[in-house]
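The complex appears here minus one protein chain, its other protein chains still in place.
Showing chain A:
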Amino acid sequence: MNNRRLARISRKGYTLLGRDSVSLEGVIGCSPWTNFKMTPQVGCKGGKRCFNLEPVIENEVISDEEVNEKEILENKDNRTINDDGQSQSLSSTEIEALRDEGLSGKEIVNQIIAGSATFDKKTRYSQRKYLRKKESKHCLRERVSVRKTTLSSIAEILCSGGTGEGSRGGITGMRPDTLSQMLTALNIQWYCSSKSADVTKIQESVNYQGTMYIVYESSNWGLLVASLLNYLPAQNCRVLHLYPGHGIPTLIAPKALNLPDGKFSILSSVNIKALLQKLGKLSNLDIFSQNDAGNENVSKLGKSDTNFSSVQNVCDNKVDQSLDGNENGSTEGNDCDISIPGDTCKTDGSNEDKKVCEKSRDEEVSFDSFKSDEDNSTAKSVKRKAESIGDCADLESAAKKPRWEQEAEKAADLLKSRRADGLVVVASKEHPVSLVLALLPYLAPSRPLVVYCPYREPLLELYAVLKGMEPWVGKCKIFGSRETLCKMVNLRLTESWLRNYQVLPDRTHPEINMSPVGGYVLSGILVDHNDI
């Protein structure tokens, strides 16, 4: 598969391709599928080589090249090739040095061929494979193509941390196939319940009668939020996005979908503790004693409302900034996905080669900077800004409730009037038991619960608790009643296995590398034991 990056297009925006910084300005105004040539920029910043993108007029589609049958059946074999690592006289560092000197990709490829003692002895198929590996490692093709983003391409890029397909996410370990299974289990659908017998009851309290989903997602780039927004229409439905702590988590994926503005009107992001407080349930939250780090936040939240809202705003700005590259408030921010021909994933070469390749891949992950929670420096700068903004926010809030509180109140009103059609919890940082037990009362009967966790054990525990198995139920000090227990049917814990194939005439086999785990999913359907 192609080498892809997610980039927000703007006049001053840059994206990283290997060690190269590429200006995205040239993309503005071009249609998807346009191909670009990377032309060197004069003057570099921070020691990186910088390139501009220039549309290529003769439009061929950049993709994995076709391999024709004759090449493969060529009458050569490797009996004369020694695998002593000596056959290429240019080292990786030397190749990078050539790049730094300003040689073009083509020139370097020629040097690589000249430097290879065995190139002529290879079949044309393995010659090409060899060059492709080198090209993608050192970004020698200098060709780029832009595509429109889709949910699956965004998921594939984000889940692999920026490259390749079928590998899994740096932060949450969620593989796209696991995501797809969660989405079907969640039964995301649209309806207008005007035909339902209960219309009047519903109409009394809310002004729409469509579907409503609750999604708890604290990181994961907002992939589940993005999926719900992608599959639901812009009317008659509601997505309640719950998050912990201060500030809406970075919703990279939903923003990258380039959705029409109306779509975001069905989304409300609400702090989970604020919501539970408004629902009068907060005391219920301290069920899992070892999981109580969050309680600090509650008290903070009560004390300094203004600070909280301003942090939230600053966080939002921060995301936009990073997405836009260097540009503040750009107008042409459209996300696209960028493909570079070549393949960093296919490393069937020597071990050493593989290491270098992985390393270079790490450098390419431009999304690291978005992990605001983990990135100390970002967090610090956010705090500093929050303090300065805090002063002016104080004045405003005297007149008006902060936005997070309004959102929490609206959401609480909604949940008092009706229950959700689906509940999905992405437990990538927080333990799922408390979260699920706190939210399950707001799920309607015969509707699905879906929980993701990168690890198996928390879901085993959740399963045991939901089934009412001792001693696990006892361990989590269920307050008051056991109402939410023993109410799940079709409860399943699943794991997905995905294998990619190389399909070529006479050379079909599974890809050498695969991702051995893509996260775990618990799913089930809530039922009611009142037999009416």
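Just so it is clear, a contact is a pair of C-beta atoms (placed from the backbone, for glycine too) under 8 Å apart; a residue touches a chain by one contact, two chains touch by 3 or more; residues count from 1.
Just so we're on the same page, contacts and distances are computed from a predicted model.
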item: Per UniProt, the name of the complex member that is left out, chosen from "small monomeric GTPase", "tRNA (adenine(58)-N(1))-methyltransferase catalytic subunit TRMT61A", "DNA-directed RNA polymerases I, II, and III subunit RPABC1" or "Rab5-like protein ypt51"; value: "tRNA (adenine(58)-N(1))-methyltransferase catalytic subunit TRMT61A"
item: Candidates A:Glu54, A:Asp100 or A:Asp528 - the one touching the absent chain; value: A:Asp528
item: Among A:Pro176, A:Gly222, A:Pro402 or A:Gly519, residue touching the chain not depicted; value: A:Pro176
item: Residue among A:Arg79, A:Lys400 or A:Arg499 touching the omitted chain; value: A:Arg499
item: Residues belonging to chain A that touch the chain removed from view; value: 1-2, 32-33, 59-61, 63-64, 66, 150-153, 155, 165-166, 176-177, 179-181, 183-185, 187-193, 195-198, 211, 230-233, 421, 444-448, 456-457, 459-461, 463-464, 467, 469, 472, 489-501, 503, 505, 508, 520, 525-532
